[in-house]
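This is the structure, below, for whatever I ask next.
Heads up, one of the protein chains got dropped from this complex, but the rest are sitting where they should.
This part shows chain A:
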Amino acid sequence: MFYIRCPYTNEYHSEEEFKPCGQAQIRRADSPVSTSDEQWGDYLFFRDNIRGVHHEMWLHLPTRRYFNVTRHTVTNEILETWRMGEEPRYQSDGRGGVIDTRADNDSEEVA
C-alpha cells in the first residue's frame, strides 16, 4: 500500500486516503469548439501507458486537494509529489529510465 506525501501539507498518508485520477497534465484546449474531432478524441480518450516514470494526478480525499505524483510503474517507487501548476523534476527517458531535470547535466540519469 502506497505511502504518499501530500505536497500541500507535507505529510505522508496511506493510499487509502487518496484516489488516483489518471495521467497528469492533460491540458484542455483553450477553445474546445475549434478543435478537430481527432484532437478532441485524443484529449478525451487517449492516455500514455508507460513502463517506467509516469506522471499522474491524485486526490487527497480528506483535504480535497489534487496534486501530482511521479511514480515508477514497475517498482511503484514514488520519486516526487508536486503541486498543481508546478513542473515535475523527474522525467522518463523513454527507455524505462529516469532523467533528473535539476541535475547539473540535463541528461544525467539517476537510478
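Here is the rule we go by: a contact is a pair of C-beta atoms (placed from the backbone, for glycine too) under 8 Å apart; a residue touches a chain by one contact, two chains touch by 3 or more; residues count from 1.
FYI, contacts and distances are computed from a predicted model.
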item	value
"Heterotetrameric sarcosine oxidase alpha subunit", "ABC transporter permease", "Transglutaminase" or "Sulfate adenylyltransferase subunit 2" - which is the UniProt name of the missing chain	"Heterotetrameric sarcosine oxidase alpha subunit"
Residues in chain A touching the chain absent from view	1-3, 14, 19, 21, 28, 31-33, 35, 37, 40-41, 43-44, 57, 59, 64-66, 72, 74-78, 84-85
